[in-house]
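Please find one structure pasted underneath; my questions will follow.
What you see is the complex with one protein chain gone and the rest in place.
Labels A, B and C are assigned to the chains in the order they are written; within every chain, residues are numbered from 1.
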Amino acid sequence: MMPLRRHLGLLVGPQEMGRTWYFWVGFVIVIGVGAAAPQYLGRFDLLNLANFLTSIFLALSLCLIWGFCGILSLGQAAFLGLGGYAYGVAGINFIESHGNTWAALGIGLAVPVLLAAVLGFVMFYARLKGVYVAILMLVVTLLFETFLNQTAGQGWFIGEAHLGGNNGLGRFSGVIKKPPSFIFSEGGIKFLGKSYAFFYLTFGLAVLCYLGLRILVNSKLGYVMVAIREDPERTEALGYDVRLIQLIVFCISALLASMSGILYVSWGRFITPDVFGVYNNILPVIWVAVAGRKSLTATVIGTLVLVWLSQRLTETDYAFVVLGGILLGAMMLLPEGVITGIVDRGTALRARLAARKSARA
Amino acid sequence: MPLLEVENLSKAFGGVRAVDGVDFALEQGELRCIIGPNGAGKSTFFKLLLGSIKPDRGRIRFRDRDVTRAEPHTRAHMGIGVKFQHLGVYGDLTVRHNLQLPLQHSLSGEAMDAEIARLLARLNLAGTEERRVAELAHGQRQWLAIGMALAMRPVLLLLDEPTAGMGPEETRETGALVHSVHEEGVTVVVVEHDMAFVRQLGAPVTVLHYGRVFAEGPLAAIESNEDVRHIYLGASRTMAARGRYDP
Amino acid sequence: METISFIVGLLYQYADTIALLALSAIGLIIIFGMMGVINMAHGEMMMIGAYITSFAHYAGIPTALAVILGGIGAGLAGMIIERLVIRRFYGQLLSSLVATWGLSLILSQGALLVFGQLIQSVPTPFGSFTVGELSYSYYRMFIFLVAMAMIAGLWALFRFTRFGVRARATMENPRMARALGVDTSRVYALTFGLGTMLGGFAGGLLALTSTIGPFYGMTYTPQAFITVVVGGGAEIVTGLLASVLSLGAIKTIFMNQTNILLGHVAMLVLAFVIIRLMPSGISDWVERRQVRVRER
Partner (left out) sequence: MSRATGFRPSWKWAVVPLALAAAGLFSTTDAAAEDPIKICVIDDHSGDFALIVKPKTLGYETAIAEINEAGGVLGRQLEMVFYDGQSDVKRHQELAQKCILDDEVDVIMAGATSSAREAARAVAVENEVIYWHNNQGEGGIADKYSFFTGPIPEQQILTGVSYMIEKYGPKMYILAADYGFGQVSALWTHAAAGLYGGEVVGEEFIPLGNSDFAATIANIQKAKPDFGVFYLVGGAQYNYYPQAAAAGANIPAVSTVNVQQGYEHKRYPPPALVDMYIPFAFVEETPTDSARAFVEKARAINPDEPYINQMTRCAYVAIHMMALAWERAGTTETQATIAALESGLSFAAPEGPVFLDPATHHLTMDIRMGRVNENHDLEFVHDFGAIEPWWLRTLGVNLVRTDEARQFLPWDDPRLAQYKTE
């Protein structure tokens, strides 16, 4: 029981907002309201909410490496896309024919992590400057987009899965073989986007990832990550192999991003090379930067709000101008992020009020 | 066999030879100051010793092992503790967590708490453990940085300008701290600008100039060396203006 | 005859690739080399240059002048951006990266809203020449020469002008330069303006052989990024030259022998190999070699 309590203690460590009882009351209320969503949401809104939730993992992946470890990647969608494709290809081959969802999931998670390990090894062990890492990741993801866009020909089959070029995975073969949703156990529940099962799965995973990352950032590794963000040279002199830790965190973030990709494919049974494109890479940067990159909580809230907003904006021509403006405005006015900024100011104000009160007393 | 032995060490940046053929040796238990005017190559030499940059030429041996190409974290575990010129503390973390970073390699739980308390007492920082480092006074942050280096239980302690930005009282206390660490048997190298502090330490001095070892010897001999006075005077205007140098 | 025409064809392609890489990267690498900032809105600066070139051309202004106006316009835009945005992020390189990316989004999508997708192309001047069975565009060779001239001009600027000396001093050690009376913030503003101006100028030049739209710059920026990463920031001119020569060679060979995609992949792979071997880019490596040679 002792280690468990210890881990729960890490949940409320100082690296993340939420050290007060009312934060956790709010948390439980949000979980409750979220879990009851099927009660009050329409069919489309529920489906849509599940889609929003899949974005959280991508946002958290960027929050972890950029906000906590100081590595900005402008190509996080590379891991999302690769995860989605790998899961989809494996799914068409394994789930459709053998019903083996676990194998497909494993492959979907492993391939992006492998890519992260290779790229990370080259970049971090070369002690590449941060800006180089950022733009190289963008180049890598755009190259994936270009590559997959030219796989419409009939030579591009992996097993039974046709890569399908711009038309998307499995969409461009005679009898369309779409990437499948999760099915656990024979004839078990099918986790298609429309189902309650999928909503609860994604919701549960999002909550678990959020709590898990809270523990991670308050663990020993978490402190080392923050130390690397603040001053890599100093951290090395304290006996930490900065390159290795950056590589590990990079791989964890790839894992998180690939979860977004896998869930997205399971949700809509659909993935195209567009997922690797510029917009899918700039969106997580907008979410995380605007919300507050140094906070998991801010990231989750900000992502949900901004994803919702960009969908609302779809009805206008101004969508990306507005999003770009929000990003630029936030970077200039509240560089630590809007939510983090507000919370910090609130805390400071409360502290000042408390000080004044005690001075009067 | 010296504890640290440096042979013909050279490093150039953009055509400028920051460190140029330096030979340097340090016996176990020694206290040494390295001085030199601005741009003499002190900081580069320091970084070469801790390993965050690698030399173009030359060799570094530490505890009988060639560490010329070893990474800083390897050197740290071999016993090189470092306090940087620019504040090497993590402003966003608390004092406790700053100390925890070097300590968590070997300690945890109660043992770590005890060690943290011991270090804080020694650094005159008792009672500050839950405060964010950014809220500390400048001198306190310098001490914390030294404390973090000590927390690694170093054999060799490298201190780059440990008194930068300190008042006379704090400087004196820092000198006492350095002496007490030295008396515990730790070999200490102090890279310093402030001659008053060097005098307080009273240790042998190595003078760097244009990336080379210009002079080496006991403090008194160095202070009376005409050439050393000359190179310092040449650069004294800016330094006097900063109130750092009083010959 | 077959071989001659093959070799001429390959050389033409090589020159053409080099010109594209150099033109798209030159402004970016100046800003990066001097300020450490990657301007993610560089493609949009090229877009502005191209738009002004097209508008000026159809307003009856001679094409050469139109291209120059494109450069000036982008340069002014760059200086405004430096004042309003970049200035706030000195010393925070990643933040400036993100901020300029936001700017890029606003500029490209804003151009789409204001001007729509329809921008008139400017006809390509000069006509063509024939070697063996293949014919080539004089203009493409012309822009190769212009690209080389721009690199040479840059070299001369840093070597011989007062701005160049100040800029190099600022780049080497900003604090020292300030102490010596250099107005570093002006140097930064001018540098940024120079970089975006060259971007706009390149945009105008390339606009004469391509379609112009709001996303015009995006087709060039990925290769410009690779060029900058390979070139590094230590010695701008040597870095850029070494980078475009090596990347251009690999891209030309792969494009000629296989296909366009593999040309891009080969460039990226080469970039990764180079950064693994020379983490600070070719220029830094070249520089260190020079030091070592001089020492012997």
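The working rule: contacts are C-beta pairs under 8 Å (C-beta built on N, C-alpha and C of every residue); 3 or more make two chains touch, one makes a residue touch a chain.
Computed from a prediction, not measured in an experiment: that's the story for all the values here.
If you put the hidden chain back, the residue from C:A64, C:I260 or C:L277 that touches it is C:I260.
Interface note for the absent chain: among C:G33, C:G49, C:G213 or C:G232, the touching residue is C:G213. Residues of subunit C in contact with the chain left out of this view: 9, 12-13, 16-17, 20, 109, 112, 116-118, 120-124, 126-130, 133-137, 139-140, 209-211, 213, 215-216, 219, 255-256, 259-261.
Although one chain is not drawn, its touching partners on subunit A can still be listed: residues 5-6, 8-14, 19-21, 23-24, 28, 31-45, 47-48, 51, 146, 149-150, 152-154, 164-168, 171-176, 178, 196, 200, 218, 268-270, 272, 274-275, 279, 311, 314-317, 319-320.
By our rule, only the chains that are shown with their structure count from here on.
Measuring from the averaged C-alpha position of subunit A to that of subunit B gives a distance of 42 Å.
Remark: subunit B and subunit C have CA centroids separated by 44 Å (rounded to whole angstrom). By the touch criterion stated above, subunit A contacts subunit C in their complex at residues 66, 70, 72, 74, 122-123, 125-132, 134-136, 138-140, 142-143, 146-147, 150, 278, 282, 285-286, 289, 317-321, 323-325, 327-328, 331-332, 335. Those residues of subunit A whose C-beta lies close enough to touch subunit B in the complex are 14, 220, 223-224, 226-227, 230-231, 233-243. Only residues 32, 36-38, 85, 88-89, 92-95, 97-99, 101-106, 108-110, 112-113, 218, 222, 225-226, 228-229, 261, 264-265, 268, 271-272, 275-276, 279-280 of subunit C touch subunit A when the two sit together in their complex.
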